[in-house]
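A single protein chain has been omitted; all remaining protein chains appear in their positions.
In this document, chain identifiers A and B correspond to the written order of the chains, with residue numbering beginning at 1 in each.
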Amino acid sequence: MSYNFKETMSKTERLAPGHRMCAGCGGTIAVRNVLRGLHEGDKAVIGNATGCLEVSTFTYPYTAWEDSYIHNAFENAGATLSGVEGAYRVLKRKGKLDETFKFITFGGDGGTYDIGFQSLSGAMERNTDMVYVCYDNGAYMNTGIQRSSATPMYADTTTTPVGSESNGKPQNRKDLAAIIAAHDIPYAAQTTFIGNFKDLHVKSEKAIYTPGAAFLNIMAPCPRGWRYNTPDIMEICRLGVETCYWPLFEVVEGRWILNYEPKKKLPIEDFLRPQGRFKHLFKKGNEYLIEEFQKEADRRWEELKFRCSRG
Amino acid sequence: MATDITRLGVKATWKDLTEGMVIAGAGTSKEFNTGEWSTDKPVFIEEKCKQCLLCTPVCPDSCIPVKDGKRGGFDYGHCKGCGICVKSCPFGAITMEGV
Partner (left out) sequence: MAKRDRLSGNEAIAIALRQINPDVFPAFPITPSTEIPQYFASFVANGQVDTEFIPVESEHSSMSAAIGASAAGARSLTATSSCGLAYMWEELYIAASNRLPLALALVNRALSGPININCDHSDSMGARDAGWIQIYAENNQEAYDNMVQAYRISEHKDVRLPIMICQDGFITSHAVENMELLEDGEVRSFVGEYEPENYLLNPECPMAVGPYSITDYYMEAKRNQAEGMKHVEKVVLEVAKEFEEISGREYGLFEAYRMEDAEYAVVMIGSAAGTTKDAVDALRKQGQKAGLLKIRLYRPFPAEAVAEALKGVKALAVMDRAEGYTNHGGPLGADVLSALYRARAKALAVNYIYGLGGRDVRVEDMEGVFATLKQIAEDGDTGETYRYLGIRE
């Protein structure tokens, strides 16, 4: 798919201002740019798991959505959109509806990786014609930065606090994009905010217009939870990709494709250093923790490259 | 028919509220002013702008309007002053104190 940046930026805005997400939020950057993947004239129903995005974008009576929108609960965004999509099929079949609607649901990593995992898995397995978008900020931010299964190892969160006996979260993060890809859905991809958003845009458009189930995992930094300098979000994302912590890839009909390979892979500490949640790793004597983090990032990167080499 | 949200202020009675708390229509959040959240505001220096538009996708608050491939002035009624756009501009066409 070709990408005309100026044309894409000139499209009608589908997320209105006046929502109450924090200043500098990565979540709404993800949403705005995913919605630009919709073709002009096509209508959409947006689903949303409970979370920051939901409480901030539809605070009665103010909706920030320019399309139809449904929030149901925390753990059931997948199933809820399954029902909406089922309604669309039957209304079309009965000749009660002429227009084209697309179905996109947004969830944070709490609503996606964890509490909504079953509902998401069901919707994907049933190959529901929808896109599930996870804006992954690596913790339960809405309730105040508690660890999730998307939280990276050693992150300081309010339920994995750093202390005399703790180096932050002891476990690795779940590889959700791979798990969803293993549902054998037509399209799954991982992306974040890079340059002129070509990667995110192209993947969004593909996900929206691929018939059947599609999944996008978007790293969407949270300035409060990650504790970096708010204006630096694009740099944080770039470092996530250049250190191969957050690789850009897609899985199309079961074929794994690596979308970007850094010419010179940066050391993981370049990604970790600007973030307050990893501050303790840079204390004297904790070098081994960074080494372990690097080892795990390398292992995952090699595994991904291997998958992609098989095509 | 779209809901008239001007009747749904915090003093609305239970009879005034919409059935099922649904809002018919879209984008009613534009009526909510988030511009007052911060006194720091980005300043657009039009002469320096090359209309590359790299500032537009990074705004979390949809506050940089684009028309026919060209950006206009900031929507100060909603801009929260996060400063991301300042960092995204390669030409120094957006400034802001402290960023």
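In this text, a residue touches a chain if its C-beta (ideal position, glycine included) is under 8 Å from a C-beta of that chain, and two chains touch if they have at least 3 such contacts.
These numbers were taken from a predicted model, which means no experiment stands behind them.
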Those residues of subunit A that touch the unshown chain are 43, 45, 47-48, 54-56, 58-61, 63, 65-73, 75-76, 78-84, 86-91, 93-94, 97-99, 101, 118-119, 121-122, 125-126
Across the whole complex, list the residues on subunit B that are touched by the chain not included here.
1-2, 10, 12-17, 19-26
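Note that only the chains that are shown with their structure count from here on.
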Residues of subunit B that touch subunit A when the two form their complex:
3, 5, 8, 18, 21, 23, 25-34, 37-38, 53-54, 56-63, 65-69, 75, 77-78, 80-84, 86-88, 99
Taking the complex as given, what residues does subunit A use to touch subunit B?
5-7, 9-10, 13, 15-29, 32-33, 36, 57-68, 193, 195-197, 223, 230-235
